[in-house]
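With one protein chain held back, the other chains of the complex are shown just where they sit.
Our next item is chain A:
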Amino acid sequence: MTTAWIDGQPVSTGEAVREAAKLLSSSRFPLVWGSFDDASALREGTRLASLAGGVIDHRDLPTIVPLVEALRDNGMIRVSPGEARRRADRVLVLGSDPFESRTELFEQIFSVRPDLGPAKENAREIVLLGPASASAGAFASAAGEVRSIACPDGEIGDAVAILKAALAGRPFHDGPFEEGGARALAGWLKDAAFAVIVFDAARLDAIAIEVVAGLVSDLNTDTRASALPLAPGGAMGAAEAALWTSGFPLRTGFGRIDPDHDLVLNAADRLLSSGEADARLALCLGDARLGDHDVPTVLLTGGEGVEADRARIVFSVGQPGIDHGTVVHEARFGSFVSRPAERSSMLPNAADILSAIADEVGARVSSNDEARR
């Protein structure tokens, strides 16, 4: 079974690894980019980027950038889904249904009544602040009383700022609320035994997320409340793994010995468009594609032959969690879980290929260092 090609010709894995290492180590500033949902692949990918003096980025990073910025610059009081399930007697849901593609998470939190804390006998009360209607979508089946307050997605940040002002007794404009509505909703949060404010972190900007964190912080002066930002597990897991391997939550460059964290400068698209990245390694699983950029490429692809003609060196790799075991960030658990392979497969693990290329790049770097001495 052939799983590696150079210029379209089948080769041994070892040969392709050496060629990939040659390409990446002779590059000025290589980009390592792609579907790094599997923490094992991310760990090896970071090692490779670091040894090759390049950049590492995740294809879905834009979905977590606002949350990363808000956490980094402001902080937050936040809650795990499991604890929200058991304690949250009042839940404020921000924006268009954040659980739209998160059925399991929705079930985990909303299929039961809270059973811990002073409000455990009460039904859960849920307020949808957003375009969604209380009778539509998943919330129709929530175990609790649901009502909605109409608010366009673009005004969620303002609406939360109004709640914050109402809570503090400062003057405010009614915004999307009826007269007296903001004060009533702020009071409703304040009188909760344990209020949770949940939102899709990809739909708010960093400032809006900071305002939510500010409201939660203010509520905690007297009562208990916590934020539950929802973020895609793949990108979040990659950011977590990048934090311990590089010190930063991704978009990290290693061109100047110490890692450089910059969400804008190190964005894959920008590096490719500007020509700063003169080679790339792309890990394309699922629907990930290379895009329009024309740059010498090492492709690790999970789909048979997908875009193989656009890369100099191609490795066919297995699907994490299907062809081989995987380590992923599980939103319901709020941490990493490992999952075994679902079937026996001859396809290589992308993490192993990345590791082999990193070893080879490392050997080249040290032999160059020796030569210079």
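Operating definition for what follows: a residue touches a chain if its C-beta (ideal position, glycine included) is under 8 Å from a C-beta of that chain, and two chains touch if they have at least 3 such contacts; residues count from 1.
Keep in mind that, in the parts below, contacts and distances are computed from a predicted model.
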{"item": "\"Tripartite tricarboxylate transporter TctB family protein\", \"FdrA protein\", \"Formylmethanofuran dehydrogenase subunit A\" or \"Transglutaminase-like putative cysteine protease\" - which is the UniProt name of the missing chain", "value": "\"Formylmethanofuran dehydrogenase subunit A\""}
{"item": "Residue touching the undisplayed chain, where the options are A:15, A:83 or A:174", "value": "A:83"}
{"item": "Per the touch definition above, residue among A:75, A:154 or A:275 touching the missing chain", "value": "A:75"}
{"item": "Identified contact with the non-displayed chain, of A:15, A:107 or A:359", "value": "A:107"}
{"item": "Sites on chain A contacted by the missing partner chain, in the whole complex", "value": "39-40, 43-44, 68, 71-83, 85-87, 107-109, 111, 116-118, 120, 193-194, 220, 223-224, 226, 239-241, 243-249, 256, 258-261, 325, 327, 330, 332-338, 340, 351, 355"}
